[in-house]
Structure formats: structure tokens, C-alpha cells
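The other protein chains are all here in position, but one chain of the complex has been omitted.
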Amino acid sequence: MSTNTAMVEKYRNNFLKEVEANVEEGEWVKMCMQCGVCAGSCPLGNAWEHPPQEIFMMIRAGKREDVLTSDSMWMCTSCYNCIVRCPRELPITHIMHGLAHYAKRLGIQPKGNPTQWFSEVFWNNMMKKGRVNELKLGLSMYFKDGFVSGIKESLKNAKLGMNMQKTKRMAPMEFFGGHGVKNPGDLQKIIKKAQELEAARIEEHGK
Amino acid sequence: MAKREYSYYPGCSSQKGASSSNMMKSVATMCEELDVQLNEIPDWNCCSASIGYGSGGELPRLVMSARNIALSEEHNPDQDIVATCAACWLSTREAAERFEDDENMFKEANEALAEAGMKLTNKTPIRHMAEVLIEDIGYEEIGKGVKKPLEGVKIAGYVGCQTNRPFGIDGESYENPMYLDGLVDALGGDSIPTYEKKVQCCGGALAFSEPEKSQEMIKGIIEAAYDNDADMIATPCPLCQANVEIYQDQINAKYGTKFDMPVVYYSQLISVAYGRNANDAALNGQIIKARKLEEIAAK
Partner (left out) sequence: MADEKKIGAYMCKGCGLGERLDFDNMKMIAEREGKANLVKEHDFLCSAEGVKMIQDDIDNEGVTNVAICACSRRAKTEAFNFEGVAITRGNLREGVIWVRPDTDEARETTQEMAEDYVRMACFESKFTQVPKSSEQQGRIDNVLVVGGGVTGMTAAIEIAKAGYKASIVEKSGALGGHLADAWKDIPSRSPYADPVDTGVADMIAAIEADANITVHLNSTLTKTSGAPGRFAADISTESGSTTTENFGAIVQASGYKDYDANQLPELGYGKTPDVVTQAELEKLAVEANGGPIKRPSDGKEVTSVAFVQCAGQRSDKEGHLPYCSGTCCLTSIKQAMYFKDNNSDVDTTVIYTDLRTPGAPGEDFYRSGQQKGVVFTKGEVSEVAAGSDAHSVKFKDLILNEDTEMQADLVVLATGQVPNSGPDLEMQADDKADAEEAGEEYVQEIPVDSILNLDYRQGPDMPQLVHGFTDSHFICFPYETRRTGIYTAGPVRRPMDSLQAKEDGTGAAMKAIHALEDAAQGRAAHPRSGDLSFPSFRQEGCTQCKRCTVECPFGAINEDEEGYPQFNEARCRRCGTCMGACPVRVISFENYSVDTVGQQIKNVEMPDEFDEKPRILVLACENDAYPALDMAARNGNHYSEFSRVIPVRCLGSVNTIWITDALNSGYDGIVLMGCRKDDDYQCHFVRGSRLAGIRMSKIDDTLEQLNLEPDRVATYEIAITDVDRAPALINEMAETVEKVGMNPFKF
């Protein structure tokens, strides 16, 4: 049984409880008073099918599928405007991140959304050497939709790349190696352990 | 002035050949001038930035920062951690606060760190370089060292998001922080306290994944600078700097604008005002040249 199915079983009628137990800062969702300040404060507000205010309401209304498969949370730019303005002091940004991650963990995130894809590329890039390789990150972004479109994207951004190289803010040699921590293996061990601890916690909830 | 020492967390973009290497260089110059010694955290790792949540989740993401704090505590004991990158500062401080509030999370973080024989005590203040400038040194002190005032240079102080929220600089408003303007004034430049886009989001990491939506916001940031007759935009944030500077060509192509607005770091302003040359101030790192600064640096 997938974690997703387990969770559906476990929390049948209570998505709110599922969110409280499994989503980062999820225990705050119930404290929303539906004022809508978050929705009005989001710089990409228009791009959200469901602004945070609605997401909170949908969670209470048990709309599990609609929430977790939504690309709304992936529109978060992490500007933290909603957090500082929320009169109830909900950590909205973190809840949005938490919901997005939870969906991804369950494998039901919107697969076509570029940000969720980028977040994965970023994490993998970072985990390789413990530091982000900006060049590889940029390139992998361009090639995300396949080789042909990747070349197109690269050409579109060729001038940008040239500019960065000219000003010594991008080093082509980074492609082969680049910066990193001394012993990436140690770091990977640490993170693996953290992942295990977190997964165990959530698995326990699903039982 | 007594020498100040901090445990320095530069972050991935502030490395040689990385996107904000010009900030790294100008920060070094600035600190030299202000008698600030930065002791880099040995073997620091990425903070996982504001996009790490997607794959990383909560604990693994926070543990990335836990390792940095633990390294600092081990190698630079009793020194405040100072970050120059907004995302680095935010992620590290957020992790420290979460560990402070959540005993279980703190316990698990240490369990993970133990895999590599490390330990977190989590008693270190996590600070931004702007806090060092404003709280530890102060406008007055900074003003005293100015050798070449930035006379006649009109600078839009673009604070951006993550230097300002959710933590921000103590005593500043989230909606209209004034410290960049205060800094510009201390350096003899012309600040624009009413610059209406000073805390507007540039799209952050979504400049990669949602370029159109982000560039629309960036356009507004630059437009407002022009509306206020700014000669340049100054920012403390590497991602803000990059996003606002490097896409101007693409924005011009799409919207028919003729943007050519330099975007510099506060550290470059200080370096120039303190009489350092263009190279020390890393002005060669500008894709759009900050000519007015170059002129002053060449004087």
C-alpha cells in the first residue's frame, strides 16, 4: 500500500487532522480566521488557482485531492509577505512549503509544474557536493523538457550566460567538478539519517 | 575602533566564479575598511535555499543548516554567525529557531549529525551583515570613514523579501524598511525613501521556473526606479541583484522597454565611498555598468 493510500485510509474524513499530523507547521491551519490578507499580499496571487486562504478552507472542507494535486503552493516565491501580515500569525509560507513537500512525498504533486521539478533538480544538485553548482543547475533547467527544447532555451539564454561569464560570475569549468564540501559522503549520511527519521515519523502516522 | 570578528557564512553564490562573486569581493573590501574580520565557517554547505523544501522536506532541510551552525560552534566558538546572502541567513536562522522551539526536532537533528560525529548546541546568534553594519557599527560610524561621498548619485534602496521578512532588521518596518536609505545617506548619496518597490518580490527561485511571471515583477521594480529618477538600484540580496540585473535584456525584448539600470550591492557602495578602486569594489562584476560609481572610484 502506498503512503498516499495509507493516509487516505487513516484520515478518511479528516484531512485537517492529516495535515496537522504530517505537514510542516500544519497544526496552525485550524487557526486561520479567513480574513484573506494572505491572498491579497501574495506577489504571484493571480497565479494561484487557490490562494492560501482558500487552501486553508479546502483543508477544513476535506478537499484532499484538490489541495495536494494543486499547483498553487508551488507558486510560492518564499517572499514571506503573508507571514508578516497574517493577523493570526500563521506561518503561511512554511505551511505552503509543507503542503507542497507532502504532496511530493506522496507522489501526487502536479508533475508538469516547473517549480516542483526545479526543486528536485536543486536538491539533487546540492546533495551531490553539498553546495549548489549554479552552472549545472541552470543547464538542467533548460534541458528539463528534453534535448531539443533544451538547446532552444540555451540559445535564448545564451547572451545571459555570456554576460555572466564576462563578469566572472559564471565559470564554465564548474561543469567539471566545481565547489563542494570536503567529504560529501559524510553530509549525505547526515541527510539520509534525517530523511529516515522524518519518513519514520510519517509512516507511523499512516498506521 | 576595535576589530570585530564574526563567523562568516558566504553561501553558494558567493564563491569564486559564482553569481554573486562580486558581492563576495566587495564585502571583503568593505570589511577591510570597517575593521571587521570574517572567519569563514570551514567546510560550510548549502543552506538548501528557499526551494529546498520541495524535495528536502522539513528535517533534512533544517539539518543542512544544523551542520553549518555546528561547524561554526566547533571552529569559531563564541562568534556570531554572519551571512551576506538573504536566503542563507533566513534558512540558518529559521533552523536555529525551529530547533529552539521544537525539542524533538532538535533531538533528531543531533541524531542525524551524529552520523558524521557532529553535535549542535544551537546557542549561536545568526545574523545578517546588514545587522552588523547598522547595529554593531552604526550609520554615524560608517559615515565617518567616507572619503569620497556618493554625491549626486541617486540610489533606489531595494531591500527585497528575505532580508526583510520574516525576520528583518530590528526596529525596521516590514512594509517600508529605511535602513538602506539610511546607509545611502551616510555615504553621502541621495536616497529615495519613498521608492515604492523596495520590498517587492523579484520572483526569487521562481525566476528560473516561472520566468514570465517573475520578469513581470522585475519589470515593476526597475520601472519604479526609473520613475524615481534613480541612477542605480542597490540591494543586500544576491538573488535580488541577479534577478533584477541579468534579465533586463529579456525584459526589454519582451516589453519593448529600454532598461539599462545598474543593480549594485551596498557593499560596493561602501567600498567606493571609502575610496577604494573599481576593482576592489568589484564594479567589473556588473553586467550593466554602474558608471556613476566607476566615475567616483576613478577620481
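Points to keep in mind about this one:
Here the chain labels run A and B in written order, and each chain numbers its own residues starting at 1.
The rule is short, and it goes like this: a residue touches a chain if its C-beta (ideal position, glycine included) is under 8 Å from a C-beta of that chain, and two chains touch if they have at least 3 such contacts.
Source: prediction; values computed, not measured.
Contacts of the undrawn chain with the visible chains, over the full complex, involve A.
In the complete complex, the residue from A:25, A:54, A:153 or A:198 that touches the missing chain is A:54. Only one residue from A:30, A:128 or A:205 touches the chain missing from this view: A:30. Listed here are the chain A residues that touch the chain not shown: 16, 30-31, 33-34, 53-54, 57-58, 60-61, 88.
Basically, only the chains that are shown with their structure count from here on.
Averaged C-alpha coordinates put the centre of chain A at 23 Å from the centre of chain B.
Those residues of chain A that touch chain B in the shared complex are 24, 43-44, 47, 74-75, 77-81, 83-85, 91, 93, 97-98, 100-101, 104-105, 114-120, 122-124, 126, 130-132, 134, 137-138, 141, 156, 159-160, 163-164, 166-171, 173-174, 179, 181-183, 186-187, 189-195, 197-198.
By the touch rule above, chain B contacts chain A in their complex via residues 12-13, 15-22, 43-46, 48-60, 62-64, 67, 108-109, 111-116, 118, 161-162, 165-166, 168, 174, 199-201, 203-206, 208-210, 213-214, 217, 242, 246-247, 249-250, 284-287.
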